[in-house]
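The full complex has more chains than appear here; those shown keep their coordinates.
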Amino acid sequence: MAAAHAFQEDPVPVPVEDRLLLQLDAFEGPIDVLLALAREQKVDLTKIRILPLVDQYLAFIQRARHLRLELAADYLVMAAWLAFLKSRLLLPDPQPDDEPSATELAEHLAFQLQRLEAMQRAGVQLLAGTRLDHDVFARGVVEDLETPVGPVLYEATLYDLLKAYGSLRSRTAAPPPLTIAATRLYAVEDALERLRQRFGNCPDWTDLEQFLPHGIADAMVSRSAVASHFAACLELARDGLIDLRQARHFAAIQIRSRQGGGESA
Amino acid sequence: MTISFEERLVEALLFASAEPVALSEIADRLSDLVDAREVLASLAAHYQDRGVQLVERDGRYAFRTAQDLGPALRQGRVQARKVTRAQIEALAIIAYHEPTTRAEIEEIRGVALGKGTLDALLEAGWIRPRGRRQVPGRPVLWATTPAFLDHFGLTSRDDLPGIEDLKAAGLLERRAGVTLAMRVEEVDEADESDA
């Protein structure tokens, strides 16, 4: 296999954002991601540079959305907030006096990163320290000294007490009225309406994907939009308003409008 | 006086073990070059006059407090007793609703209280009668005691987490029912102040 050596490539440095994306599940929210990015600056966190950090976070979010990874809403809110912070850091501060300045906000973010870092480290140190039942052990037997002469001690913990009350209340409370939450999924009616408005000027075969709404943050809503648009297509085709085709399994679904029946294939 | 590693290990092993430990088990923990019996003999000699003794029962070894200390140790020694579910539930209801009557406790639990339930709580020193409700029959009102707070590590009754806190901490069991994947507004259950 000499050829393998000949074609061996230099290792391509993987961007930090991509490495973090691989461990997205392991993060405990956006601040945790920011902290991981900040650690990449390899400086004392008290000297952290906020602007490059903001750029890195925005790049991270961009990549995630490009790869269609599911991001919790917090990540996007954080991105929006950081973009806002960045614009305020770059522009002269026009804010009235009663609002914190951009510098103050940046300092505060740096404080929060340091504080979270300190708490994460403390947690690791606690776990790594001397732990009962792992590093040290207590007396294995509580000696029964026979014929106790003292008063009776009833044993129960606070947890027992709270748990008892909690389950009692959930057992005996009147059942809550049935509430069905308003769904945020994409309705077929809305998809029909959208398509009706758009397919009219589309005599050529066009991928259905072109008609899908863009920029839906929530992956679940995004998937429901695909489903409802497909259902809407079937309905429009049944009504003889459009033609549908698909070259093979899993290929792109294409549609075109059928105007006055004249162009029907 | 120096102590060997083996002696320290056997000392810790016997201390932490819930059951007396067999000689073979002790020997397994030691290097083949060391005689477990010798280690045990040395330990036994060390503890001979102390408050704790190394004892052998059927080829198994354990530490036990010295017999002559029994009376002094037993003094004021308490007898531990597990609290039953009915007792802890009644106690929780009294703590959250005090002062409250027996009938109210039964109403909340949905079943009658057994004979000894409140007696046990009284014996534990966790509850006390606090007057009577001014209604026909003048039922006794029950309330918790300072000993109750002390036992459960509370500084005041106010420390008891409310329903919302219990829910947030995961202590309120979810009722079987309709839960949707989407956010459902949590229904505000019960205000606790109904007495």
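So that you can tell them apart, the chains are marked A and B in the order they are listed, and the count of residues begins at 1 in each.
We adopt the following convention: a residue touches a chain if its C-beta (ideal position, glycine included) is under 8 Å from a C-beta of that chain, and two chains touch if they have at least 3 such contacts.
Please read all numbers here as calculations on a predicted model, not as lab measurements.
Chain composition of the entire complex in this structure file, expressed with the shown labels, reads A x1, B x2.
By our rule, only the chains that are shown with their structure count from here on.
Distance between chain A and chain B, defined via averaged C-alpha coordinates, is recorded as 42 Å. If you check the complex, the residues on chain B that touch chain A are 12, 15-19, 62, 64-65, 70, 73-83, 85, 87-89, 91-93, 95-96, 108-110, 120, 123-124, 126, 151-154, 160-161, 163, 166-167, 169, 171-175, 177-178, 180, 182-185, 187, 189-190. Put simply, chain A touches chain B in their complex at residues 137-141, 143, 145-158, 160-173, 175-184.
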